[in-house]
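Of the protein chains in this complex, one is absent; all others appear in place.
Naming follows writing order (A and B), and every chain is counted from residue 1.
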Amino acid sequence: MTHLPLSQTIDQVFVLSKAAIMGHIPAPFQPIASAILSVAPVLVVFPLLFAITTVLERKGLGRMQNRYGPNRVGPFGFSQPIADGIKSLTKEDVIPRTADQVVHFLAPLLLVLAAFLAYAVLPIGRNMVIANLSAGVLFFFAIGSMVELAVFMAGWSSRSKYSLLGAMRAVAQMISYEIPLVLSTIVVIMATGTLSTVAIVDAQARYIGILPHWYVFTPWGFCGFILFMIAATAESNRSPFDLPEGESEIIAGYYIEYSGFKFALFFLGEYLGMFATSGLAITLFLGGWSAPLSSLTWIPSYLWFLLKLLAFIAAFIWVRGTFPRLRMDQLMAFAWKFMLPMTLLNIFDAAVWHLMPHNILRWLVCIALLAIPCLLLNLNLKQRKQLQIRTYRFAD
Amino acid sequence: MHAIFFILAALTITGASAAMCLRNLIHCVLALTLGFVGLALLYLFLGAQFVSFTQILVYVGAVAILAVFAIMMTRSAGPHPQPALSSFWITGCITALATFAVLAWAIIHSNIITPTPAQPAVSTNQIGDALMHSFALPLEIMGLLLTAALIGAVIIAMPQNRSSK
Partner (left out) sequence: MLGNGLLKGLTETARNFFGSYVDKDRLTTIQYPEERAPRIEASRNFPFLVYDGTDPQAGLRCVSCLICEKECPPKCIFIEKSTDKKPDAVGKPQFYPTRFNIDVSVCMSCQICVEVCPFDAIKMDNDFEASATGRFSDLLWTKERLAKSNEYYHHIHPTEAADVDAVLAAARAKAAAPRPPAPSAPGGAPEK
């Protein structure tokens, strides 16, 4: 066994420890032991992150609204997730009498299953990925499309008009935003020439001088990243695209008829989906586990991934605390009239970038190619908008 | 290996036959989706990752949702008491048997029945190359067809203000 420097040993501590454990396991059980050892950390770490995120989100939102947020359970309220967990576990599991029992039961399981499956292709650190599939990105989107089915099952089987409305909204929204989501990743696939997430990160884990070779630092990468994040927000039903859940109109949307632990499973599934799409955005545009500066590579790769993920979560919370909910027609118009043209244009822009010679002109042309249509599209959308001052005929 | 194949085959067949036998249409669609997933897993079992994931993306993510939407928009989703066998069951059986016989005959008389020992691993790159080079024209024709369908859909969905004045 070769002796690695300390920083690399820390970086590969999980990989090495897994190899050490595998050495003690008899050969017939090795495949299944390897699978368990790879999957179990994901099953532990991300639900734990979900628990921490719930309390951080509530505290963050509270502070944004000049409130304290939860501060009763444990030190500074950080034991709140435990209390929530106990509460949701001990609550009565109510199933509506008219509900379709089997489908009603299966929907949250399918949602959580799909959310967990998506982590299979995310490289969490150097050499740390459950399955290095050659069509990894495609796998991610294929699994993501199963979420729609789960949402529909939940909404339909509850036999409630609110849940059905929520499910219809959610499915319409997810289908509409899945197209820009997938199309905005095409530019990265064009640049690397592979669908494997591991290869995409490897392509970005290089440095020009001290600056990283991340795709977000190119015109098409930046545009793709912004479009991807907007579509990802809509895909994970986060505010301001949270109208499938719309607490003020359809109470909780498709999971209104769920209670107790199934409700918690829906929450878990939503947040896991959010983390997974954030993870994919990090993988595709922000260099995955690679350090942002060449001098910072001594920090373990998984910590970089986690830091980037936390930054994404903070951004999600910030956006949720700021923007009001869109209306259904605004949502659809935004998806089809702005996002879709921009993603298609972005693909064209990436092609131009690859074909032009490497000089400053390439930057100018590619930025102009994106900025000018973006401005024009916005002006066009703005003109259509007929804002008027609301007048009250009977009340003064 | 054989056990995995039989499990997947059983899953697919169960899904397909449940789609045929269940009385509630939404249940039928969900069972059909199970069949699609089983098929996708079979592709994966055969080493065709790209086809497998595309199968899930297209059939589970799009076709099943489309079917579900179509059912919900055309009729109430409640259970409809129907006889287990439709009035065309004899014709249906004959058609199914005939199709099965033709397919079985074709498979038995084909010379691909012996598995080649070393299957070439078809990568996503090769599929892309093939689509862009040797099958460029069919791909473009498909694109044209889909564009035409898209335009048609937009025209149908447009508000008919001008004609209704």
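Convention: contacts are C-beta pairs under 8 Å (C-beta built on N, C-alpha and C of every residue); 3 or more make two chains touch, one makes a residue touch a chain.
Since we're looking at a predicted model, the values are computed, not measured.
Looking at the whole complex, which visible chains does the left-out chain touch?
Across the whole assembly, the hidden chain touches A.
Decide which residue listed in A:Phe29, A:Trp318 or A:Trp336 touches the omitted chain of the complex.
A:Trp318
Among A:Leu16, A:Ala33 or A:Met64, which one is in touch with the chain left out?
With A:Leu16, A:Ala33 or A:Met64 as choices, the missing chain is touched by A:Met64.
Would you write out the residues of subunit A that touch the absent chain, in ascending order?
60, 63-68, 318-319, 321-323, 374-375, 378
The rule is short, and it goes like this: only the chains that are shown with their structure count from here on.
Would you pull the subunit B residues touching subunit A in the complex into a rising list?
Contacts found on subunit B: 24, 26-27, 30, 33, 49-50, 53-54, 56-57, 60-62, 64-65, 68-69, 72, 77, 123-125.
In their shared complex, at which residues does subunit A touch subunit B?
Spelled out, the residues of subunit A in touch with subunit B are 100, 103, 133-135, 138-139, 141-146, 148-149, 152-153, 156, 168, 171, 175, 178, 193-195.
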